[in-house]
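Take this structure first; my questions come after.
Here the complex is missing a single protein chain, while all its other protein chains stay put.
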Amino acid sequence: MAMILADKTWQRLRRIPPSYLVFAALLLTLWVLRPHMMNPNILGIFIRQIVPLGILVLGQLLVMRVRSIDLSGGGVILLINYYISSGLFPGASMMTFVAMAIATGLVIGTFNGVMIAKRRVSAVIVTLAVSIVLVGFVQYLSSGKPPGDVPAMFAALYNTKLLGIPTPVLLWIVLTLLMSLFLARTVFGRAVASVGENLSAAHFSGVAVERTVIVAHILAGLMAALAALVQTASIAVGSVRVGLDLPILAVAATILGGVVFGRGEGGVWGPFFGVLSFALLFILMTTLGVDEPGKLIIQGFIILLAAIFYGVRSAKP
Amino acid sequence: MKPSYLKWLLGQGSRQGLWSLPLFIALAIALGLSLTTQQFTSTGNLFNLITQAMPLIITAIGQMFVILIGGLDLSVGSVISLSTAILALGGPAYVLIPAVFLLAALIGAVNGLVVTRLNVHPIIATLSMQYIVLGVTRILRPVSGGTVPDIVIASVSGTLLGIPLPVFWGIAVLLLSWKLLHGARFGLHLFAIGGGIASGMEKVAHNFGVAERRNILLAYVTCSCFAALAGVFLAGRIVSGDPNVGLLFELDAITAVAIGGTQLSGGVGSLHGTVIGALVMALLANGMNLTNMSPFIQTTVKGAILLLVVGLQSRKKMGL
Amino acid sequence: DEVNLLDGVTARAEGNSTVEAGKFKKDPPWVIGMSHFGVNANTWTVQVAHESKAAAAKDKRISKFILLDAGFDQKKQVADIEDLIAQKVDAIIVQPVTSTSADASIAKAVAAGIPVIVHTGRIETDAFTTEIQGGAEHFGKVMGDFLVKELGGKGNIWVLRGLAGHPEDTNRYNGLLQSLKGTDIKIIVEEHGDWQYDKTKKVCETLYLNNPQVDGIWSSGADMTRACVDVFKQFGTPIPPISGEGNNGFFGQWIKDGFKSISAEYSPSQGAAGIRAAVALLEGKALMKHYDYNPPGWDLEKVKKYYREDLSANVWWPSELTEEQLKELYGVK
């Protein structure tokens, strides 16, 4: 019995996603090298910087658990940023913009979902193409009207705090909690796990497979829209270009968090700490004054080492 | 025999994926361009087109090898940049060119080892490799410049019997990759491994006695070496080393592979499809230039056509 | 007679040569092609495209103006120039993506008898016909000299650089190093903000929280200055002297918050200057091979004259767009 118990603890230990380890290691390093930064206020500001990625990851992990992927987040963020900053809708209230953003996210998510689940086209390519179309659409619009300022109210809200926590960070935590409860406690969560594990078995169990995949994508679109709102509020100014690397980073954070295509051992908090690890890594390297090539190399090695550590530990016997 | 030929054309009853549709689209674009512009069909432009498409064709073929085993290599863009940086170090070609390929093979081998022996997801393994290689490239060559060996430049810009050399590059690359994919057991084993992975039977090929890990490793090495080859070609074209020349090229390569009907979940795909996919992308770029399309709408048009191509490629199974 | 390409642009004094009159003379109508390094990189690059198009549209002898966008892709720029040659345009304007990648294709164009005008980015060979170069070193030095003067030759500064690996970034930075030579000013941190607002804001927040003690900030321009100023405002601390570039949003901020700054000039109308150079060559006028664009920096007085409250943050000054075009593109209600 003791042996079996020990075995179970070991099993569980082996499943700790690499992101927890990286996060702990980086936090420790920061604490040793820059103890004055270990202050909740300062950390709050740092975490706030990464919130858009964090929210995007919530959608990414959901679609990855149903063996899909969403690379359209960059385009959604750019489009929403554009129409908030372009002045194309003079006098629109903040709530109007929020509603428009959410509607955009839902429409794009639905489109992605239907293309992937109903038409069965390649998820990588269809979402990448959607992103390209959206970026292109913004470029087209900006030839008639380049983007300008973001209404001041967004920045004002971005800088508020609730319960001593920066509002964007609180939003992220709440969304993560909701997503975690949603996946762990609802019937939909079971459907997601089933579809990810075996699509036809899910079908034969009576799971509405296509609907599950579509809903996952709709939620991912919604998350991208929320990420866009936070991102827009944080930058106060319009842009014609966002990094296409944002969705790839979201995928990386998700995998580091222990969620891969079809499997979700890291749950929702694994990717959460994956995102936090990226934030800490950035801060650590910036405060240590690592130069650009050095940053790239260190970043590469840390992600790789964490993944190797996890990979070796969880290798099947 | 006849019906199976038709099936082959439609990509059915085989593992080649849906490549006939992109072929049709490529032909449609080409036809449209030759009707609407005078320059498109000029030999000069057609040779331009081949030259312009070559780096993508080469990189995409390499990428296809890892995609066939359900993998992905995000480090190819950095490998391309690194290759140009090394070639521009200044030195004899007979040292630099082997060095480029050795290094690329090493990078591919590390990718492959990390994926197969250390059990790391390919996206993570190759993304970290992308960062590391880009960092090293930036140290080697912080900004573009340097001198590329003359032979490299000549091999890209010269002609033989009045035919531009890139045409011969194309023929050589096709012969090499045809041999690897269809002429050797290697290619068949990649299909086997990929088919197993795609249908959730990871160990089946292994149980059949296929050296699974070694072949996966070799696929990553192949991919990296093809990227290096594209790097050599590009170095000859931009006549310098450049730390950013391969930036985001991995996405273009993956897109080209997918447009050609290869499935990202592994086990289904074809060489001709990949070449067609790369040609669709090159035709789009060339066509938009020739029709003087405003740069502000080019991205939309490119995205829309991609969307159209994949939108029509509906498959049986859901997936990446 | 002298051709006036742009205010502040002068023929280089040393090592210059003349493009003889009549060498590229051609009867109108003309087709002019332009290979832009990346239209949609940021709002400045967008404006260059608009300024170029507007200048071409103004000249009725130009029957067609073809603007190709390399999207910061070296490979694509090579292809773009090849495609322009294939279309047999009468002149090609090139904004090179890097200092070497387009050299071979530029030489190809010249060999095909097409004059090539290079601007907003140097290339390493002399293969072009004529060039107008806003000196990136000069730009960086104007900013650096300002800091040296403000700090009295000593102190600790942050350096905010643009896109790593981009020649413009390196050259502006080299200009700064020239200014700092022989002073006691120390660069305590050096970070790349990629000329973008969002990345720079993260960088500045991190730098500030790590160590707020800084005497001055050298920012390589674009949207980075605004981002960094916003960070200091957010923490409610005095804004140290910081360099900037001619952007309407930054101007408004500078006027409102009254910190110490300088605006280095790098006009998007260089796009128009390129068109004028092409026209001059096709008209058969004599041009010099090298033109420099090394204007002095702007102080608050000059900035106040240009600032337009009724336009959005993303206009770059000085501009040659007409009042209507400005209103249409950048007007805010």
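To keep things simple, chains are lettered A, B and C as they appear, and every chain counts its residues starting from 1.
Following the convention adopted for this analysis, a residue touches a chain if its C-beta (ideal position, glycine included) is under 8 Å from a C-beta of that chain, and two chains touch if they have at least 3 such contacts.
Everything that follows uses one rule, which is that contacts and distances are computed from a predicted model.
Peer 1: Among "Acyl-CoA/acyl-ACP dehydrogenase", "Phosphoribosylformylglycinamidine synthase subunit PurS", "Cytochrome-c oxidase" or "Sugar ABC transporter ATP-binding protein", go ahead and choose the protein name stored in UniProt for the chain not displayed.
Peer 2: Protein name of the absent chain (UniProt record): "Sugar ABC transporter ATP-binding protein".
Peer 1: As a test of the contact rule: which chains in view would the missing one touch?
Peer 2: A, B
Peer 1: For the chain not shown, which residue from A:91, A:164 or A:206 touches it across the whole complex?
Peer 2: Among A:91, A:164 or A:206, only A:206 touches the chain that is not shown.
Peer 1: Looking at the whole complex, which of B:267, B:287, B:303 or B:319 touches the chain that is not displayed?
Peer 2: From the options B:267, B:287, B:303 or B:319, the contact with the absent chain belongs to B:267.
Peer 1: Give me the chain A residues in contact with the hidden chain, please.
Peer 2: 3-4, 7, 11, 185-191, 193-194, 197-198, 200-212, 215, 263, 317
Peer 1: Since one chain has been left out of the picture, which residues of chain B touch it in the full complex?
Peer 2: 4, 13-15, 179, 182-185, 188-189, 191-192, 194-196, 198-201, 203-211, 267-268
Note that only the chains that are shown with their structure count from here on.
Peer 1: Please state which pair of chains has more C-beta contact pairs than any other pair.
Peer 2: A-B
Peer 1: Which whole number of Å gives the spacing of the CA centres of chain A and chain C?
Peer 2: Whole-Å distance between the two chain centres: 35.
Peer 1: List the centre-to-centre spacing of chain A and chain B in whole Å, with centres computed as mean CA coordinates.
Peer 2: Roughly 29 Å separates the two chain centres.
Peer 1: Residues of chain A that contact two or more other chains, please.
Peer 2: 139, 142-143, 292
Peer 1: Note the residues in chain C that touch 2 or more other chains, in rising order.
Peer 2: Within chain C, residues 39-40, 49, 164 contact more than one other chain.
Peer 1: Could you please specify the touching residues of chain C with respect to chain B in the complex?
Peer 2: 36, 39-40, 49, 64, 66-69, 72-76, 78-80, 82-84, 86-87, 98-104, 124, 164-167, 170
Peer 1: Using the touch definition from the top, list the residues of chain A that touch chain B in their complex.
Peer 2: Residues 67-69, 115-117, 119-126, 128-137, 139-140, 142-143, 198-199, 209, 213, 244, 248, 251-252, 255-256, 260-261, 292-297, 299-301, 303-304, 307-308, 310-312, 314-315 of chain A touch chain B in their complex.
Peer 1: Under the stated contact criterion, what part of chain A meets chain C in this complex?
Peer 2: That would be residues 34, 37, 42, 45-46, 49, 87, 90-91, 139, 142-149, 159, 231, 234-241, 282-283, 286-287, 289, 291-292 of chain A.
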